[in-house]
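Complex shown without one protein chain; remaining protein chains in place.
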Amino acid sequence: MTWRLMKNNTLFSIGVVICLLWLIISILAPFIVPYDPLEQNLMIRFSKPSAEHWCGADSLGRDIFSRVLVGSRISIGAGIITIIFAALVGMIYGGVAGYAGGRVDEIMMRGSELVQSFPTIILAMIICAALGPSLFNALIAMVIVWWPNYARVMRSMVIQVKTNEYIEASKSLGASNLRIFFKEIIPNSVGSIIVLATVDFGNAVLLFAGLSYLGLGSPPPTPEWGAMVSDGANYFTYWWIATFPGLGILTMSMGANFIGDGMRDFLDPKLRKEL
Amino acid sequence: MKKGISILTVFILVVFVFTACGQNNNPPGNSNSTENASGTPASSNSGAGEKHLIVAVDPDYESFDPGLAYEVYAHMVLHSCYNNLFEFNEKLENLELAAAEAYEVSADGLSYTFHMRKDIIFSSGNKLNAADVKWSIERSINLKGNGAFMAEDIVSIDTPDEYTVIFRLGNPDPSFPTKLTYNIFCIIDSKVAIEHGATNAANAASTDTAKTWFDSNSAGSGPYCLASYTPKVEVVLTKNSNYWGKEPYYDKITIKTIPDSSTQVMMLQKGDIDIAINVDAEQAKTLANIPEISVKDAQSLTMSFLLMNRDPAVGGPVANPKVQKAIRLALDYVGIQTIAGPGMTTPLAPFPVGLYGSLPARDISNYQDIEAAKALMAEAGYANGFTTDFYVPTTTVSGVELLMMAQKIQNDLKVIGINTNIIPEDVLVSLETYRTGQQSLGLWYWNPDYPDNNSQLAFLPGQKVGLRANWTADMYPELAALADKAAIETDVTERAKIFSTIQNMMAEESAFTCLLQHTSPYAVRASLKGADYISQYTFDFKNISE
Partner (left out) sequence: MDILRYIIRRLIFIFFLMIGISLMVFLIANALPSDPVVANLSQRNLDNEEMVAAFRAKWGLDQPLYKQYLTYLGNLLQGDMGLSIRTSRPVFDDLKQYYPATVELAFIGIAFAVIFGMLFGVISAIKRNTAIDQILRGISVFGVSVPAFWLALIMLFIFYLGLGIAPGPGRISPYLSAPVHVTGFFLIDSLLMGNWPLFADALKHLILPGVCLGLFTMGLITRTTRSSLLEVLSMDFTRTARAKGLRERSVITKHALGNALIPVITVIGVGFGNLLGGMVLVETIFAWPGIGQYAFKSTQYMDFPSIVGVSLLIALNYVLINLIIDVLYGVLDPRVRYR
């Protein structure tokens, strides 16, 4: 599928290249960075981008290029972890709701609407403030605001599958509920969940950067992109401090969105409405 | 298919029009349309010849009720609207009578008699008399606001005649005239205030309903009146036409809420504002070579320090006095000053330079001694180092971000084997564990309650701040005893001697390491006169002119 998409869609290909690049960078970052991202050198505070320091140095004389590279690990990690856990929570929740049907379904779906009636970052901000700023708490907050989408998709999948005659048949043959759930429903829904997750990855990176910008991510001196932009906001004349980590967020999120767009185009219109 | 292109053309046109409107961003009536940075002056350009001063501040105020406000910038506004019995004239050294023309102190120091000026009228036109003084101060006391503690020594206020006020105090207090400059002692037009629900009754805290009115109005006799207050937007002051003193230069003063210091600087550079109060040291440097702007340093009494807990249950290895000494020796004070910006000093002990009795700042050029620090660590049994939590409130102290300073300290301590986990917390969250002495290592700041070294004795063992490091009196009885002695000593030279001993003792052995005494840079348009910082008021607007 990927190959066929790549042949027909330039933007999709660009997305794949960007994401692969970031993935490779994030894996290799500790070995390829020219400087220790935590090393301070007050002699070169605020130095401009140059041959030695490609993206300049920040307020404590740390090499921004190295920090941006290493920072990619946190962004990618946070995005992936959020999506995986949100998908897990959402799949279980939506699966149970869809499978149970009736009253239980109704009540459970109202519960997820409660969470969805908030713009994500505002709810995440309140939760983060409540738990205190740390990487772990930011991830918890992101999962809490992120699962309802998956629950919705999973639920409609389950309802679709449930009405299949095939399942009716295996039920009448005495298969247990749990067995049906794992053997029939999960494999049938996993495909669309994965597509949704790909599309969502870029948004998760953005949300995480937003929380980190507000100081709700991991504590310093961790090189987190959002926090680095916030640091640069204090020194607007030294434009490079905020610009490069911002470009990191932008390109990673754009790459994910290009891929998501391509996949969306590839999908049948029926599924497209679900997303 | 041509349609697509024509739509695109329309779009480009729309963008062009937007940009074109943007271009005309000079105020109406201003002929100067040069586009250079810091070109057009912001003031004196609205209305016909109305002189207008525009100030940008990251505000701390929530109220302009003189009895309730306690914030630094609230005092800046209130000082322009009200008179006190005493005021600081341009410098902290010039403590002068304001609404009174003479005063006497009784021999026992327990009674202060003020003879009021007779020519003062409020902005309403009412005359200011002794009854207003008594009423205003009693109201402030009974409102029990955050600043009310300054009046806690007052036993009674009497007004034997229309222009005489007598204060009787419970304890002799040589700093009483200094305290009288604070805004809880502002003299309010009692007739006007009462009309709006104010009361000086003992239960004023629950029955006084004038706060909302005071938030956007004033009832004073100062050079300006509070015309409006729009939270998060601006405070507008207009000239008091009934002002009894010299007429101020500006007709109108607008204090804009601009929380972000880089935005303030940007606006000053563009000529949108006249004064940027909150400037970061780094930004100050970038402004230094612009001739239209002058950057000044405000010497503040604010200090930042490292708290090292003495209780092993809380501090773990940090509680060891040898480790604390090692930390003091390991820090790169030169680097810390570099980060904080020019003009900063590092006091010996928590007694800010500039107050009576303070010793000169530490000579930091050779103070750092990594070898000695490592030796002390080994002596304490931590040759291989240890890991500890490091609490840092997420705030900015006079333009220095504490989180940034914490990263520098983290870096320095790593050299002697101390690994720190920075725990950034909102000030209000962190304050709780700081106050109750639960932080092993903390980065904090302190601003004296009133400009007198007596308020700094809190740092001694067994005193308020000392106990936040669980530094009890029995850990250093000699020093603890000096705290009590210094507090009541009235002889000036003897007092200085005690303070000097205290500081020399604390420079060697203490649960605190002073990092910086801050100066905060501010920037003004170079053509402004009299825009000088004074720590009590920030700015005294009546002194500012072109």
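By letter and in written order, the chains are A and B; residue numbering begins at 1 in each of them.
Keep in mind that, in the parts below, contacts are C-beta pairs under 8 Å (C-beta built on N, C-alpha and C of every residue); 3 or more make two chains touch, one makes a residue touch a chain.
What you see is a predicted model, and the numbers here were worked out from it, not measured in a lab.
Among B:M266, B:L307, B:A349 or B:I422, which residue is in contact with the omitted chain in the full complex?
If we include the chain that is not displayed, B:M266 is the one touching it.
Could you tell which one of B:K118, B:R435 or B:K529 touches the chain left off the display?
B:R435
Pick from A:G79, A:G210 or A:P223: which residue touches the chain that isn't shown?
In the full complex, the listed residue that touches the missing chain is A:G210.
Using the touch definition from the top, which of B:S175, B:T257, B:S294 or B:Q438 touches the missing chain?
B:T257
For chain B, which residues touch the unseen chain?
Contacting residues on chain B, toward the hidden partner: 1, 3-4, 7-8, 11, 18-19, 21-23, 25, 27-28, 35, 37, 42-43, 45-46, 52, 54, 56, 62-63, 70, 144, 146, 149, 211-212, 230-234, 236, 254, 256-260, 263, 266-267, 269-270, 272-273, 426, 428-429, 431-432, 435, 449, 464.
If the missing chain were put back, which residues of chain A would it touch?
10-11, 110, 113-114, 117-122, 125-127, 129-132, 202-203, 206, 209-210, 213-214, 226, 229-230, 232-233, 236, 239, 242-243, 246, 249-250, 253-254, 256-258, 261, 264-265, 269, 272
Going forward, only the chains that are shown with their structure count from here on.
Centre to centre, by mean C-alpha position, how many angstrom separate chain A and chain B?
A distance of 43 Å separates the two centres.
If we count contacts the way the header does, which residues on chain B are in touch with chain A in the complex?
By the definition above, chain B touches chain A via 260-262, 265-266, 280, 282-283, 286, 335, 338-339, 394, 401, 403-404, 406-408, 410-411, 421-426, 429.
Touching residues of chain A toward chain B in the complex: what are they?
38, 40, 42, 45-46, 59-60, 129, 132-133, 215, 219-221, 231, 233-238
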